[in-house]
Structure formats: structure tokens, C-alpha cells
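With one protein chain withheld, the remaining protein chains of the complex are depicted in position.
Chain lettering (A, B and C) follows the sequence in which the chains are written, and residue indices restart at 1 in each chain.
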Amino acid sequence: MTDQSDILPVNQSMGGVSDQLTGIPLHFPAERRWLIAMLFASLLLLMFMVSVVELFTRGVGIWGINIPVNWAFAIHNYVWWLGIGHAGTLISALLLLTQSEWRNSLNRFAETMTLFAVICAGIYPVLHLGRPWYLYWMFPYPATMNVWPQFRSPLEWDIWAVLTYLTVSFAFWYTGLIPDLAAARDRATKRGWQIFFGITSLGWRGSAAHWLRWSQAYRLTAGLAVPLVVSVHSEVSLLFAAGQIPGWHSTIFPPYFVMGAAFSGFAVVSIIAISLRSWFGLKNLVTDDHLDLLGMVLIATGLMTAYGYVFEIFDALYSGDAHELQTLADRMTGAYAWTYWGAIVFNFIPLQALWWRIVRRTGWMLMLISISVVIGMWLERYMILVTSLYRDFLVSSWSHFTPTFWDWSTYFGTIGLFLVPFLLAIRFIPMISIFETEELLHEEKEEEHG
Amino acid sequence: MTGGLIVVKHSSTGQNGMAQIFSPAADTWLRLFLLGSLAIVAGGTAGIVGFARSAYITSTDFRPSQPVPFSHRHHAGELGIDCRYCHSSVETAPRAGLPPTETCMTCHSQIWTNASMLEPVRKSLADGKPIQWTRVAKLPDYVFFRHDVHIAKGVGCETCHGRIDQMALTFRAKSFTMEFCLDCHRDPAPNLRPKDHITDMAWKPPADARATGEAIAAHEGIRAGELTHCYVCHR
Amino acid sequence: MAERAYGLLAEFESPEALTAAAKKAREAGYRRLDAFTPFPIEGLARTLRLPRPKISWVGLIGGCSGCGFAFLMQCFTNYDFPLNVGGRPLYAFSAFAVVMFELTILFSALSMIVAMLWQNGLPRLNYPLFAAEQFHRASKDRFFLCVGADDGKFDKDRTSGFLQELGASSVESVGR
Partner (left out) sequence: MTRRRSNHVGAKPAGPRLWSSIEELSGDPAFQAWVDAEYPAAAEFTPTARRQFLKLMGASFALAGLAGCEKSPFVAALPYVDQPESETIGVPRIYATAVTFDGYAQPVIATTWSGRPTKLDGNPDHPVTMGRSDVFMQAAVLGLYDPDRAQAPTRRGEPATWQDVVAAIALLRGSWSKDQGEGLHLLIGPQSSPTLLRQLDALRKQFPKAQIHLHAPAGGAARRDLMAAVYGQPLDLHYVLDDCDVVVSFDDDLLGPGANQVRNARGWAASRRRSSRQPGIRLYAAESVPAATGAMAGARLMADASRMAVLAEAFAAKLGISGAASGDLTPAEQGWIEDAAKASNAAKSRALVTSGSYGDVGTAIWVARINDALKSAVLKFSQPVTGPSDAASLGDLVADMRAGKVQTLVILDCNPAYTAPAGLGFTDALKQVRSTLHLGLQRDETGELCEWQLPLTHALESWSDARAVDGTASIIQPTIAPFYDVRSVHQIMAMLLGEIDPAADAAVRQTWRASFGGDFDARWQQALYDGFVEGALPEVSATPSGNAKSEKPAGKGLDIVFRPDPTIWDGQFSNVGWLQELPKPLTTLTWGNVVTVSPALAKRLTIANGDNLEVMIGDRSVVGPAWIMPGQAENTVSLSLGYGRKRAGRVGDGLGYDAYGVRPADQPWIAKGSLRKTGTNETLAVTQLHHRMEGFDLVREVTAAHPSLAKQETPPSLYPPWPSAKNAWGMVIDLDSCIGCNACVAACTAENNVPVVGKDQVIVGREMHWIRIARYYEGEADAPRSFFQPVPCMHCEQAPCEMGCPVHATEHNSEGVNQMVYNRCIGTRTCSSYCPYKVRRFNFLDYRAPPQSPVHAADNPDVTVRSRGVMEKCTYCTQRIESAHAAADKENRGLREGDVVTACQAACPTRAITFGDINDPDSEVSRLRRDGRHYALLEELGTRPRTTYLARWRDGGGGEG
């Protein structure tokens, strides 16, 4: 890690930072660019809605799924989105616990991203149901049927895990937001803003006693959030590992999935960080040092994911199980080899550039690499899902999967589902933690004075 | 929460100046609001669970109108006609069977031969069109119920259909929910009665209901424990 | 100003100044002290002798109850309608563990945050201090020390003088 004392330029006043950040929602810069982005996002969202209407009226048959590949885009994008979400929690919680101050400039929008990514993820298992209107059967309630949910099913675990994750992430995000909302309230001059921030900040007044309880609650929640993240994606991996299908039935899956999740997540965080800082001129708060650190985390998690790949191969070879070997061969040479090699290329080749400091510190380079990682991870999920299903145990059931228009429209639609609320968030709430930045600046100043 | 709850900003305070945004009342309202929404969520959930068992949903509250105001009270109760006289296939078939018009006419060709309320019956016989009754005891399509076995194993008509002999217009006495079926399929004994009381509406279980029930269950070789499997009723 | 006073609000430029002032104030025998800062300041709590909060205990209890609830719920559902699922045992604890873990975290986290708000008496939209002229900077770059009017040693003029001496850039009397 670089010396943290100069993670932020010292030559800025706390008040200045506060004004700068609260100013973004209050006196929004870049109104037009935002509107354009919003328009684009809304179009995607519209496409999503159209796809969902079509889906509910005609059934999941509008997708390319079949027997044996009866899970495809829905589950695979579910995993992908959830993975992206995890980075937010990791950044804010894990780095908070390890007192890595550099998180302070990133955690707010990282958490925001988590929130909406998890929503995108969470909506998929609902969409992919044959009869979504009976979703409520997955919850334990005293039904007149006297039938309960089946708690041995990874899907049942999913419901609980994702909902818990969503709730806790939201609570954590909001708790961290309260003092900043208060700051925004105090900066606000227009009545509307004052009321909005006044209510949302719950009347926070920064009393020492409050700060004391707040930080205890905040840190402890962070402490819970970290194992939660790990558990959630491990559990998602069990969705596959619990089945006997070759290519799924492996103990490497939980860590392998968690690493992949962090990997893709940090990539998205970098993308957002870079765009936001250039968009709102936040170079003073999201510095090159931040990018540098992000780059390091990216390559670290990337290498761990790569280890997962290697181990998967080893697993198959070591087991010597004919079906596992068959699946391995199919992955590398079969009809969907492009997903396997695509994943490897997009995930790991450009990544190597991050060994150079200059690349890590150059926004657009890091941006490109991150994008490539996001694509790579998407291909990986595709590979894990489809290549395992399309050829399983009985040769006679081997088949193929081709995504239809609706598969794609639903998928790109969810990107709109993510962007719209995210854009609204950066429009209406401080996107960088004000008080934590101030605190950091203050500490740095102290160190200056020795 | 607007208007009175929000303090009208007085000009004295300057641009940067601070002032109360909310009146003290606002807090009260906010807290009330939070409590209220909590109560609504809790109450709503409880309400739905209850509603699913309500007479409305189970249709136990409703006497459908029939083309002929047929009174079970009169026929089964006062005249004491046995259920099986009209519902003839109840012992032999899955369905109890609605009596064909002919059955009605066996008596009504002799008595009340020109009662106006029986016009639909005579008409039905005349032009060979069935009487359109409204079915009262209806199970969903995916439930495969068999009268014959239940009768054979000692489940009385009254157990599911209630005191038909006291119904002027027939209605659904028991809520035909899965819960209702399961209660008995899980523990048949208390609901079993001797063969000769199957159609006996007034039959009351003896003091040692369970003991006698157990005895019947044993004698009838009821496959206890196997009756709660899905395929027993769903196919 | 309002007839009934809430207290005196002294404004300081820096956390250090505030901490120093708070120390002096306590030494001077003031007990009803509170500080308002844009961000948590180390040692301030100690100086003001604020009690150690009990949030962690709430979290522990919440977690245990969540865990227990999940366990009992899953056992009950399988007891209530026992079904042979793939030959697995009815009470498949290894499978139940997942939901137990999730609910442990859920209950624990939520209980702690609720407890934090509760103990802080939030939400509280209307509070005397909000009326203070300078208070809006408490969330920006100023550090306030407040001496409550209900303090035994509180005397409007003397106390304000005392606070001036401590180097407050402004002292303001806040009413209820």
C-alpha cells in the first residue's frame, strides 16, 4: 500500500470539500450530460419492461432455453449482477475494518452500486420462474395448503440470502449516509431541498454521544457485512455445486465464485470511479492514488480467480471421472469453447498491463481493462452454466442453447434497471462520503503538523 | 407532512443563517407515521392469512340459487330419503352423481305433479335437456377425489358435507381447503364411523371416539401414513 | 431570545480547540456538556466522560434470536408436514445452516442500527439547536461545545464569559 498520508491532496479545506460535495446535488453541474445519460438509461429500462411484459404473457419459452439447458441467461446474469454487487460491500466494509482510509472516497457510490446491482440480480430468479405469480410459495407462511418451503433447496437459500444481503446493504448504506444528508440539509437554501434532506437525515446533529453510538453500530454492521458477502456468493455457487452435473459438482466453487465476484465488482467500481471523477471534476478526491490501489486490488482478485480456473482443471483431471473430463474437454473444444477462451482472454490478458504503475494510474487504460474484465466475467458465468448443462451424463440428452432476442433484450434491459436509479442517486445524494473525507483531511493535516 | 409541520422561514435569518425547518409537531407526526406503517404491514400480513380461510374465499357463506329450489331438509331430513337413493354411484364410483331427471320424476310423476316450482324438472324430461344445477361441492381440477373409497372406509357424508338434512338451500358446509382434507388424512381415526352410520346425518361420535375410530381404521386396513402423499389426490 | 434557555453554544475553529475547551469546562465543574462536530473526534467522548454504548450487546442478542428463529422455523416446517425429499433426513441441519446464518446476520445488523437510532433519539426533526445562528456549520467545518441550561453551574452571563475565555469564536444562547 502507498503511504496513506498523501492519499488526498492536503491543500484543501474541510469546508471546501463539504461545499464541493453537497454542491453536486444542490447546484447540480453537468445537468445536460446527466439528462442524456438518463435518456439512454430510460430507453434500456423501457426495453426491460417490454421484455418482462412479453415474458409474463407468453412464458419463459420466449427465451432460448430448453431441456437440458433449462437455465441460461436468467441464472447466469443473476450470478453476474450479484457478483458485481459484492465489490461495494467489500470496499466499504472490509476496508473500513482494515482502516484503509483510501476507501473513503469510493465507498459511497460503491455501496450505491451494490444496492442497485443486487436489485438487478434479485429480479432474475423471479423472472425465470415458470409461474412467477406463485413466488410467494417460497416464503414460510401458514398456508391453507399446509405446505411449507423446502429448506434443503439452494433456491430457497437464495431467497433468504439475497433478501438479507439487500436489506443489510441498504441499512449499512443509509447509516453511513445520515451525517452527509445532515450536511446537505445544512447547506441547502431551497425549502424543498431542506425538507428532503431534513427528513432523510432524521435530524442528525453530530452530537458527540451520537457519533459514539453511530460509529459502534456502523463498524459492527461492517463486521457482519463481510462474512455476509462471502456467504451470499458461496451460497449462490451452491446453486450449481449442489447439483451432480459434471462441471458444477465441485468444492472449489464457493471460493471460486466469491473471488470472481470481487473481481468483476472491483472492475465496475473502477469504471464508475473513473467516469464520476472526470464527470464531476473530483480529481482532488478520487486521486490517481485511488486508481492505483484499485488497479492493485483488481489484479490481486484477478489472479485469485485465475487460480480458480487452474484448480477447476486440476479438479477434473485429478478426479479422473469420465464425465468431468468430458465436460472439461467440451469447455475447451466444444461448441461453446468461445466462452471459455473468451473468459480467459478478457479476464486475464489485458489484466497483466496492471503490473505497470503508469497503467494503473491512467484513467482510460484502467477503464478499458475493467470493461474487458466485466465482459470476461460475463462470459465465465455463461460458460459455467451452459457448458455444464448442454452435455451432461446421458449422451442422448445432449443438446444446444442459442439465446433469442428476448434473452438479450431482458439482459440489456437490466442494465437500464441498474443505471436509472444509480443516476438518480448521484443526482440527489452526496456521492462521496463528506464527513469521512473531512475526517481524513483533518488527520492528514495533523500529521503535517507532526 | 407539509404546511403546519414546517416552520415558515422568517426573513431575519440570512442566507447562511440557520432556523428550524420543522415544527415540533413534525416529530410527533413522523413517529406516528413510522408506527402506523409498521402496524399496517403487520396487520396486513395477518389479515391475508386470515382472509384465505374466510368464508368468502372458501365459499362456505353462500347458497347458490338453483333452477329448482330443491330442499335437502325436506327430502333427506323430513322425508328421510337415503342419500344413496339419488346420489346412486357414491359407493361405486369416484363421483356421487347427480340424480337424473328420471329419478326426480319417480315420485313427482305421482305427487306435486303440477307444482309450478317443479316446472323445470318436467320441462327437462319433456325435451331431454338436463336441469342446470349449480354445483355446490366443487374441488379444483387438479384434485382427484374418490367418494367410493371414503365411503368404504367409514367416512360419513356428514363429515364433509355437514348437516345436509338441515339445509333448505344446499351450501358448502366445510371449507374444502387442503388443510381440511389433510386434517383427516393425517389422522383418520377420530373421523371414522361404523358402516351402518355412513349416511346418518345425526350420528355423534361416542365418548371414546378415538378408540372406536382406531378399531375401524384397523378393521378397514386404512393405510395410515400413506394418505398424505401428493399422488393420493394430485396427478 | 426565548425565555426558557436550552443552553449556551460555543463555536470553535478546530477539533483540538474544542477538545481543549471541553476538558477545561469539565475541570471547571460543568457536567451538562455536549459537543457537535462534522465528524467523530477521537478522545472527545473520553473527555466528556460519555458512557460506553451497549450497541454490541444488542447486536449479539439480535444475532442469537435470528439464528434461533431460523433453526426453529426450519425444524417446525419439516415437523409439521414431514416429506421424503430425495431420501434426505427430515432435520437436515447441514442444509438448515445457510438460512440460520443469513438470519443471524439480518437480525443482528438491523437490531443494532435500530438500537443506535433509538438511543440517539432519532429521528428528531425539530431540535432547539437547529435554531442557532451558526449551528449549520456543525456539519461542515466548525466544532461546537454546548453547556446545557440545566447544568448546576449554569449561569447565562458567567458561563458565556467562561466560554469566551476558552477561545470560542462565538458564543450563542439557544432557547427552547
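Annotations
The rule we apply is simple: a contact is a pair of C-beta atoms (placed from the backbone, for glycine too) under 8 Å apart; a residue touches a chain by one contact, two chains touch by 3 or more.
These numbers were taken from a predicted model, which means no experiment stands behind them.
Contact with the omitted chain, checked across B:Cys107, B:Leu125, B:Leu169 or B:Ala215, is made by B:Leu125.
Among A:Thr189, A:Gln244, A:Ser275 or A:Thr333, only A:Gln244 touches the chain left out of the display. Contact residues of subunit C toward the unshown chain are 81, 83-89. By the touch rule set out above, subunit B reaches the unshown chain at residues 56-59, 62, 64, 89, 92-95, 97-102, 124-125, 128-136, 138-142, 144, 146, 148-149, 152-153, 176, 220-221, 223, 225-226, 229-232, 234-235.
Mapped onto subunit A, contacts with the missing chain fall at residues 58-62, 64-71, 125, 128-132, 134-135, 137-138, 145, 147-150, 152-156, 159, 242-245, 322-323, 326, 389, 391-400.
Rule of thumb we're sticking to: only the chains that are shown with their structure count from here on.
For this pair, subunit A with subunit B, the centres built from the Cα atoms lie 49 Å apart.
Averaged C-alpha coordinates put the centre of subunit B at 54 Å from the centre of subunit C.
Across the assembly, subunit A contributes residues 146-147, 185-186, 198-199, 203 that each touch 2 or more other chains. In subunit B, the residues touching two or more other chains are 18, 21-22, 27, 30. Touching subunit B in their complex are the following residues of subunit C: 81, 123-126, 130-136. The part of subunit B that touches subunit C in the complex is made up of residues 13, 16-24, 26-27, 30-31, 34, 228.
Listing the residues of subunit A that touch subunit C in their complex gives 13-15, 18-19, 140, 146-152, 156-157, 160-161, 164, 167-168, 171-172, 175, 179, 182-183, 185-187, 198-199, 202-217, 220-221, 224-225, 227-228, 231, 235, 238, 434-436, 438-439, 442.
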